[in-house]
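Dumping the structure here so I can ask a few things about it.
Every protein chain but one is kept in place in this view of the complex.
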């Protein structure tokens, strides 16, 4: 069965390594924070100027001066640090952030990503997405494998305006975990109960299926 | 009679205006701080990372962590701020420092300055001088009019390696106050008792003497 | 040289119609509330506003949009604002979108006297169109120019009469960067303290970058996305 958004977040959380500095985008990526494995200490970066983001505040303890990049009220962990937006993107551009997790509308087989603009619709802006994808050394995309019409969002090339090129390293969709290598999607894992055939049929870009494909370990 | 170094500093101090941010170089320029006119509030910038430099400390109150760009122990005034060297030169380059006072070995009639290197002698380095002269919007040079051999240091063009070009606005020497305009030195004031003829004879670059030249008002 | 102004109306009194303004803040966090209110009643118009976001319908820059005072908005993200969308679609409002890190760094570049920066953000996208691209160490970068505004308007937590500013938490965001990028910089502060009260090691924006400062009042500090946990 296809994963729900919590399971996608849970699977992505397994990619976290001890000591990582991680930037989590808005939506499913934000949920990853709830599934950080035990014994793994990561520091969450919020691009509006914080290292060491903690959980949402208890009711009544929210502070208008303390929000994340999704404008949600948050808290900090001990050892956190605040800085301005230039330093924040400075640490992103200089590769100090180990992992970036973000959503996508389309990803191409060479790692291009489109996630900011749909022609004909009101354009809200790219926010920090273009900076993140242009700079992050390790980008994991959390996304649905297909659009509501059932059409693949993993494409030979993106049809929507691009956010960045040749930057996505890994995709965790509701159906599969895939790596991007040498201009191909490479299937690594499949959602529990989802067949390789279904994934193949729903992936329009070049897909490599090499040997036995294990099921993801999610609850 | 030619001014001594204290009188040069005293004359330069008359150029300070209320609200100025000022960077004073090593040597005579440092002395300018002792002659700031009453009612004029200036903030001294030290390029090693301080706005709001105060006087030298009382004996026993020196702090190794608090020095000026000449590596002398100093104090701060109320309302001072510390910052790193990049921001320090950032405020210099962006023209926020209103006035820079520095010494020179040679100045040319078009405002070039040489003050960092003598061929054949051990080169100690330019420190922050090149950044200062390339960026400051208003540069006053404190210098001796001639070298110990009596040769003019105000030249058609500098003979020593340059620190910066077309940057000096005004010179206060032991003999005169001069402005640099359109590729000329223009004589504004002379030291008390020093004749225009003496200044003319000791200025090798093009010198404009226009009308009566008043004596400087120094003690 | 007095930098202290009586209130927002006093501090913004000489901003003319047609001016380019930078406004600090991220979403509604750390925005110069008092100054925006004063601008909204000032009658000036044809403003170009540079700010990471455009506020919401009834707060922040949204107040200026309601009054049709904004000719052009330069931002990285402009969602959450129906009036904004209406004016954009009707052609009343121009919009220029800039990647957030580029926006931040272009402001800083101005305050650091750097005429331009090279950034990888936008390479391969429509943002790169017409811009100079250059490779360094095998990676492509866009040349982006430093950003200056006629007036930069920022909000700080504490400040003093020298113009020194300290920001609080994530309300810092674009504020210290824009403070460095104004030909004239106006800072409103929650608390104007006596000179000497701020620890010089804690100052985020040294006073040299600030031309005017005033003590703001009645801060609403609206929360855009109140999100809490239950235990």
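The first chain written gets the first letter, and so on, giving A, B and C; residue counts start at 1 in each chain.
Convention: a contact is a pair of C-beta atoms (placed from the backbone, for glycine too) under 8 Å apart; a residue touches a chain by one contact, two chains touch by 3 or more.
Nothing here was measured: the structure is a model prediction, and the numbers come from that model.
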{"item": "For the chain not depicted, the shown chains it touches", "value": "A, B, C"}
{"item": "Absent-chain contact - pick from B:37, B:55 or B:214", "value": "B:55"}
{"item": "Contact partner of the left-out chain, one of B:20, B:83 or B:185", "value": "B:83"}
{"item": "Option touching the unshown chain, where C:153, C:166 or C:208 are the choices", "value": "C:166"}
{"item": "Sites on chain A contacted by the missing partner chain, in the whole complex", "value": "18-19, 21, 41, 43, 45, 50-52, 76, 78-83, 86-87, 89-97, 135"}
{"item": "Interface with the unshown chain - residue positions in chain C", "value": "105, 112-120, 136-137, 139, 141, 145, 166-169, 172, 200-202"}
{"item": "Touch list for chain B against the chain that is not drawn", "value": "46-50, 55-59, 61-74, 76, 82-86, 88-90, 92-93, 112, 122-131, 134-135, 161-166"}
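Everything below uses one rule, namely that only the chains that are shown with their structure count from here on.
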{"item": "Approximate Å spacing (C-alpha centroids) for the pair chain A, chain B", "value": "56"}
{"item": "Rounded Å distance between chain B and chain C, as computed from the means of their C-alpha atoms", "value": "37"}
{"item": "Distance from the mean Cα position of chain C to that of chain A, given in whole angstrom", "value": "29"}
{"item": "Of all residues in chain B, the ones touching two or more other chains", "value": "none"}
